[in-house]
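Sharing a structure here in structure tokens format.
One chain of protein is taken out of this complex; the other chains stay put.
Chain naming follows the written order as A, B and C, and within any one chain the residues start at number 1.
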Amino acid sequence: MNAVAQTEFVVRSIADTAIENEKYFGDLDSVVGDGDFGYSLARGFEKLLEGWDGIDRSDAGTFLKRCGMVISSRIGGTSGPIWGTAFLRAGTACGDAAELSGEQVVAMLRAAIDGIKARGQSDVGDKTLLDALVPMTDRLEQEVKAGAGAEDAIRAMAGAAREAADATSSMVAKRGRAAYTGERSRGSVDAGAMAVAVITERISETWQKQGAAS
Amino acid sequence: MNAVAQTEFVVRSIADTAIENEKYFGDLDSVVGDGDFGYSLARGFEKLLEGWDGIDRSDAGTFLKRCGMVISSRIGGTSGPIWGTAFLRAGTACGDAAELSGEQVVAMLRAAIDGIKARGQSDVGDKTLLDALVPMTDRLEQEVKAGAGAEDAIRAMAGAAREAADATSSMVAKRGRAAYTGERSRGSVDAGAMAVAVITERISETWQKQGAAS
Amino acid sequence: MKKFVNDPKQYVPEMLEGIALANPDTLKYVPAYNLIMRADAPNQNKVSIVQGSGSGHEPAHVMVVGKGMLDAACPGDVFAAPPMDYVYETAKLLKSDKGVLLLVNNYTGDRMAFDMGKEMAEAEGIRAEILTVNDDVAVQDSTYTVGRRGVAGNFFVIKAVGAASEQGADMDELLRIGNKVNDVTRTMGVALTACTPPAKGSTLFELGADEMEFGVGIHGEPGRERRQLKAADDIADDMLDAVVTDLPYNSGDRVALMINGLGGTPVSELYILYRRAHQRLADRGITVGRSYVNEYCTSLDMAGASLTLVRLDDEIEGLLTAPAEAAIRVF
Partner (left out) sequence: MKKFVNDPKQYVPEMLEGIALANPDTLKYVPAYNLIMRADAPNQNKVSIVQGSGSGHEPAHVMVVGKGMLDAACPGDVFAAPPMDYVYETAKLLKSDKGVLLLVNNYTGDRMAFDMGKEMAEAEGIRAEILTVNDDVAVQDSTYTVGRRGVAGNFFVIKAVGAASEQGADMDELLRIGNKVNDVTRTMGVALTACTPPAKGSTLFELGADEMEFGVGIHGEPGRERRQLKAADDIADDMLDAVVTDLPYNSGDRVALMINGLGGTPVSELYILYRRAHQRLADRGITVGRSYVNEYCTSLDMAGASLTLVRLDDEIEGLLTAPAEAAIRVF
């Protein structure tokens, strides 16, 4: 697969997962949040898929940036700007690369993370999606450095995301709406972090199938 | 007991029963009514008891009429005018009798019934308190004619009231708020009829004790 | 019971005291008779307009006392008509050379209290007249009842006679206007939940998760029949059909359309119903000349709504749009 096909596949997986998990993600956001996370993501990615075929695919970077613009302009709540920024920054980091190396994917994820931190004025430890994104990127970097194949590296990354998302349960929220409940936010996982884990697991699964097929 | 003491005893029993059964009577009125019957009666009779000692007791008729005025002017809902009218009419029928014969009590109840019919534009069969009051008065009349003693006559009357109140369950309401539900009013007893039964039973019980004591 | 309440017996007096404290310049509160009256009433050059009814329907009627609306409201306890005494004393306090018009929703208890109160007031030389409101199409068979109930349509009668009395109309004119408005007003209500009277502390009846009561009044009593809960549009259609076909309202008519919340339903949902009803009226060639979407006559915290139509003509429209004041602060 070339870079455009790869990013297309990943974005599509994200969109499908967000739409299919609307209720689950919303329920997670209900515990100490306001319950709209699943709805916001699902509606936003539905809109992305509506215009899917018309998105500029000149190169992978452009494709990602265009997706980021749709997401940040059409998704409401905190998630629109946060996720949109992540896509925009990843697209910028990707540029017009024809093939995506493991190192490049790590760089794109790092760029997305930096974008979220800047946009959300948040950091690791605040009990947000960053608490899944950062550990999983760290793990991916390790795997890539150790010379692992794409499939194995992604599987390891998904495992790390799941573990990190589960671990947000013991954290106290310091950003986002959950933060208003203070200590009461302890005991339930962060909706955004869990969404990242579920999405990454999905990518890992479908990547295997896709890889087997292609 | 003279007539004043007798009527005083009966009114007091009615008041106490109404106050003690506030919740029960209210729940009965909740099924197809608006649930305020117990509250209205209880608050009204509380007000009667507040001014209890000051009520004119020149004769039994005056006493009842004064009670009727307090009731009809201070109890809200349908029950105020209905019950107030009943007391007023009974008082008028009683007049300044020094002793109350069984015949006189029957006449007083008939007067009360006529007053309720006129005030409520209602009749037997409409599923109202009349459907307990009329059968119980009929029964009392029978007993009196048969020469029964006061205690036995009252016990029989209470039994008739209970039976008649229970029987309202199979009726369709044609007057009062329950009438708006039409056929749905079938299957539950009328709150007003049941209140009459519970009150009459109470009078029967306490009459026995009182009788034993005096 | 999920309510802001102290002693349930003080529910009505404490609410009325709150209203008085919030409106010190315009309203007067007479605790002995649950009476809320305009501070400047009675006005001897104006018929005094008085509404009595049970409590639990707020803002009706204690919060619509004001210039161009009611001169006074004397509510009873929750869902209970006021005692005759309140009616009588209110009529005395509101006594005007031009008379006192008593607006009564058509219920047994209310009618009896007002008939008796009126008689007593007349015995003291007060001219008093009763105007009965009965707009509820849910009550079909009037031989089994005292006739149709007065529900949210009541608001339009108040507004019309309130405006006309402010303009100097005499008693006969007000009776004509009030009856005219009542005659062209029809309402149908539906409940999604039962309400909780404070003194009872629990809901008046039980409704399943997918059930609703069609044809409810405003006293928390069950409705004409229990139905399956449906989509908002379908419910709006059912309410509208019941109302439109009753007068009937015809193509070419100009109407006021009210979607009234019963207490527990947020205004956002009322607008969803309004949208459909407005569109369906347009389909029938009926124009909405004036819209009302808010809580006007509630059943405590009941979730539900009622739909009211008033057929407009120039006279009625003029009275409905005349200036008024009420103790309901929007801004």
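The working rule: a contact is a pair of C-beta atoms (placed from the backbone, for glycine too) under 8 Å apart; a residue touches a chain by one contact, two chains touch by 3 or more.
Keep in mind that what you see is a predicted model, and the values were worked out from it rather than measured.
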Chains on display which the left-out chain touches in the complete complex: A, C
- prompt: Per the definition of touch given earlier, which of C:Thr132, C:Asn154, C:Thr193 or C:Thr308 contacts the omitted chain?
  reply: C:Thr193
- line: Answer key for A:Met1, A:Val31 or A:Ala148 versus the chain not shown reads A:Val31
Query: Which of these, C:Gly18, C:Pro31, C:Gly168 or C:Gly285, touches the one chain of the complex that we don't see?
result: C:Gly18
Field: Chain not shown, touching residues in chain A
entry: 26-27, 30-36, 39-40, 43-44, 72-82, 84, 119-121, 172-182, 184
- request: Could you list which residues of chain C touch the chain missing from the display?
  value: 2-6, 11, 14-19, 21-23, 55-56, 58-59, 63-64, 68-69, 159, 192-193, 209, 229, 231-233, 235-236, 263-275, 278-279, 288, 291-295, 298, 300-301, 303, 305, 324, 326, 328-331
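By definition in this document, only the chains that are shown with their structure count from here on.
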- request: Considering only which chains touch which, label the overall pattern as line, ring, star, complete or other.
  value: other
Task: Find the chain most remote from chain A, comparing centres computed as mean CA coordinates.
output: B
- prompt: Measuring from the mean C-alpha position of chain B to the mean C-alpha position of chain C, what distance in angstrom results?
  reply: 33
Message: Need the CA-centroid distance for the pair chain A / chain B, whole Å please.
response: 74
